[in-house]
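Here it is: the structure, laid out below.
All protein chains but one are shown in place.
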Amino acid sequence: MAAVTPEHVDHHHDHHGPTGLMRWITTTNHKDIGTMYLIFSFVMFLAGGVMALTIRAELFQPGLQVVAPEFFNQLTTLHGLVMVFGAIMPAFVGFANWQIPLMIGASDMAFARMNNWSFWLLPPAALLLIGSFFVPGGATAAGWTLYPPLSIQMGMGMDMAIFAVHIMGISSIMGAINIVVTVLNMRAPGMNMMKLPLFAWTWLITAYLLIAVMPVLAGAVTMLLTDRHFGTSFFSAVGGGDPVLYQHIFWFFGHPEVYIMILPAFGIVSAIIPTFARKPLFGYASMVYATASIAILSFMVWAHHMFTTGMPTVGQLYFMYVTMLIAVPTGVKVFNWIATMWRGSMTFETPMLWSVGFIFVFTMGGFTGLICAIAPVDIQIHDTYYIVAHFHYVLVAGSLFALFAGAYYWLPKWTGRMPDERIGKVHFWASLIFFNITFFPMHFLGLAGMPRRVPDYALQFADFNMMASVGAFGFGLSQLIFLWVVIKAASGGGEKAGARAWESAEGLEWTVPSPAPHHTFEEPPVVK
Amino acid sequence: MSHALDKYFIPEPSKFPIFGSVALLLFGTGAVGWLNKISAGPVLFFLGLALLIYMMFGWFGTVVRESESGKYNKQVDRSFRWSMGWFIFSEVMFFAAFFGALFYARVLSVPWLGSGETEAQIWQGFEAAWPTDGPNPHADGFTPMGAWGIPALNTLILLTSGVTLTWAHHGLLKNNRGQLKTGLLLTILLGAIFMGFQIYEYIHAHADLNLRMSSGIYGSTFYLLTGFHGLHVTIGAIMLLVMYFRSRAGHFTPESHFAFEAAAWYWHFVDVVWLGLFVVVYWL
């Protein structure tokens, strides 16, 4: 194509190419792309959050006040989809884009052009998802799990969700392949696998999970599409299919998916704790093995989401046992972090606060997960607010808190300014407190019998719901503090950061100036 | 140029990805519209498709030019290898979902439908046997596709195409361009014959066997598995066709020809999927 020739001429003088909006649209730079991922995911977080707040507003009191039941279900569904596929996953990919090349001493991602496409597929997918609210019949209201036959009944919003999932799947698979190849093939000389920062390790393993399960999700929604429009009967007993088949396929994706959203979080926390404990990470090798074990086990436990579907007894037993086993490698990680802090010389800057908060609150979510894994107990709590509590403990206090930890930690590298410590701490404490006000009472609600995905509930659940709703608004508002911190640092406010922004931070990313120049490690560094 | 080789190749900013994104947006919206009988649907759908094809031509063309002008070093080559391998793995997982559905239906759900309370209360008299279009009382029946006619022949054709492709690869390694081109042509030809037979078989299934996508779970799994396989054969054949034209244009050397190998890997993958299909869809 002739169009590349003019840029080609001044190749050595100007690496930047197009300017303005075109720069962002056409960029092949991992830092630009990482930034776009992070901004996109935060916007999606706000969108999903607004839906959550509408849900909480409706649930503030029994009775129907704010939204109609049908719309409520749309909100729940889209809240789940937007948070999972729009906020948390892209945020981690944003971190991967920014940090992995810097951490392993690579000049960029292995496939820079494809990297751009991975990102730019997300806005179309988001348009399809959010746009589905505005088509006749509204967005799909079958829950983020899109179970048939309910999802077969939905209107065209469901088809939009299906295509959005396809597009996000393509994006994730390309992103994952890019990360795998970057980690395996782009490391600086001397950076052998057992010297790899844990963040790169956890992402490598996460990327394998993505490559393995996103196509399965694509298959599942494709079958939904053909059942809806082309007369197939995968999920219809009349034709010899089975609605539960969908659940098996979905959760074969879905369970690894939840680890996709937590393993990189483990990586971030494993980078931060040693820095502020001023002590090397305890049990590096066992961390790697534990991560790999979690990933492998995650393929073998999917039907713990289906204990009430009436699967054969041996199935229930098998899935219960294997699910419980996941506590072992996860425990190893928790113990390693604590052993890293043990006899360290600790300080509690904002990233460290978030990390310690993460371990504490995530572990609560892990324990409730374990209680869900006990099949007979799950019979009582399945599809109740206990589950909602469980997964917000691991997703919000797990994934999201780790993302905030990482954002505060690497903000100096991204913007060249230290984050505002005082405001950052307010953000942390407000989030921690409001988070627990919002989600802790949900355990009680679930135990006492409040089902999930309902716009209305019996009177004995009124007080705790009111409490949760108040907490949710507090939590939501607290997130605006973060926006302020980022805008301040990005617009050049606050203390200037040195190359090694944190006193005892280790790793190649801290050897380049802050903010990291547009191109780094064009000559690979040598790691001893 | 020589000094470029000790550096990893990072492309200039590119406009192709955004074309691809817009294309998929149009494609997706168009498909949704089409399925829901909105008149603009098909238009957007084909517009998206056209844009996607344009994007692929442009993008792959650029990659080919970069490769031919010697910008890729050994490390880049390794990247391509890893990525193609994992891409094929992701395709394997896509097919795994459909094979899994077939397995589940045959081994679990169909027997459940024909036994116990489910049979007694809902589907009295339903005999769980494979193939089936389920206990649907309104179904008008179908004849399953036999294994030993065209499908067996097709197996032979695909296996042979694997051999001719390897033969072409040997030609490339020996720098015997004639063998390379003949081998490629033969492979593509066999692929085309395969597809011809598949199309014939579909017509036969519709016209004579009353076998459709709506023929219960057998029809569903049969058409989606063979259909997606056929789609992949088509893509593989197009890849080989590109390789053929590139060979004619003098591309590839015995040392450096990963594009050819990638297409060959893909072709072998499609081959292996077929073997799985032949065994579990047609034969057993």
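A and B are the chain letters, set down in written order, and residue numbers restart from 1 in every chain.
Quick note on the criterion: a residue touches a chain if its C-beta (ideal position, glycine included) is under 8 Å from a C-beta of that chain, and two chains touch if they have at least 3 such contacts.
To be clear about the criterion, contacts and distances are computed from a predicted model.
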According to its UniProt entry, is the unseen chain "Cytochrome c oxidase subunit 2", "Xanthine dehydrogenase small subunit", "TRAP transporter large permease protein" or "Putative outer membrane starch-binding protein"? "Cytochrome c oxidase subunit 2"
Who does the absent chain touch among those shown? A, B
Which residue of A:25, A:127 or A:324 touches the chain not shown here: A:324
Kindly state which of the options A:22, A:379, A:480 or A:526 is in contact with the chain not pictured. A:379
Touching the absent chain when the full complex is considered, from A:299, A:444 or A:473: A:444
Pick out which of A:50, A:127, A:339 or A:527 touches the chain that's been left out of the picture. A:339
Contact with the hidden chain, among A:25, A:50, A:127 or A:150, goes to A:150
Hey, which of A:25, A:292, A:370 or A:527 is the one touching the hidden chain? A:370
Residue positions on subunit A contacting the omitted chain are 62-65, 69-70, 73, 136-138, 141-143, 147, 149-150, 152-153, 155, 228, 236-238, 242-244, 277-286, 308-310, 313, 316-317, 320-321, 324-325, 327-328, 331-332, 334-335, 338-348, 356, 359-360, 363-364, 367, 370-371, 374-377, 379-380, 382-384, 444, 447-449, 451-460, 464
Residues in subunit B touching the chain absent from view: 112-113, 116-118, 120-123
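To be clear about the criterion, only the chains that are shown with their structure count from here on.
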Just give me the whole-number Å value for how far the CA centre of subunit A lies from that of subunit B. 31
Considering only the defined contacts, which subunit B positions touch subunit A in the complex? 7-8, 10-18, 20-22, 24-25, 28-29, 31-32, 35-36, 58-59, 61-62, 65, 75, 78-79, 82-83, 86-87, 89-91, 93-98, 100-101, 104-105, 108-110, 112-113, 122-123, 132-136, 139, 212-221, 223-224
In the complex, the residues of subunit A that touch subunit B are 1, 3-4, 7-8, 11, 17-18, 22-23, 25-28, 106-108, 110-114, 116-117, 120-121, 123-124, 127-128, 155-156, 159-160, 163-164, 166-167, 170, 173, 176-178, 180-181, 184-186, 211-216, 218-220, 222-223, 226-234, 236-242, 244-245, 248-249, 252, 522
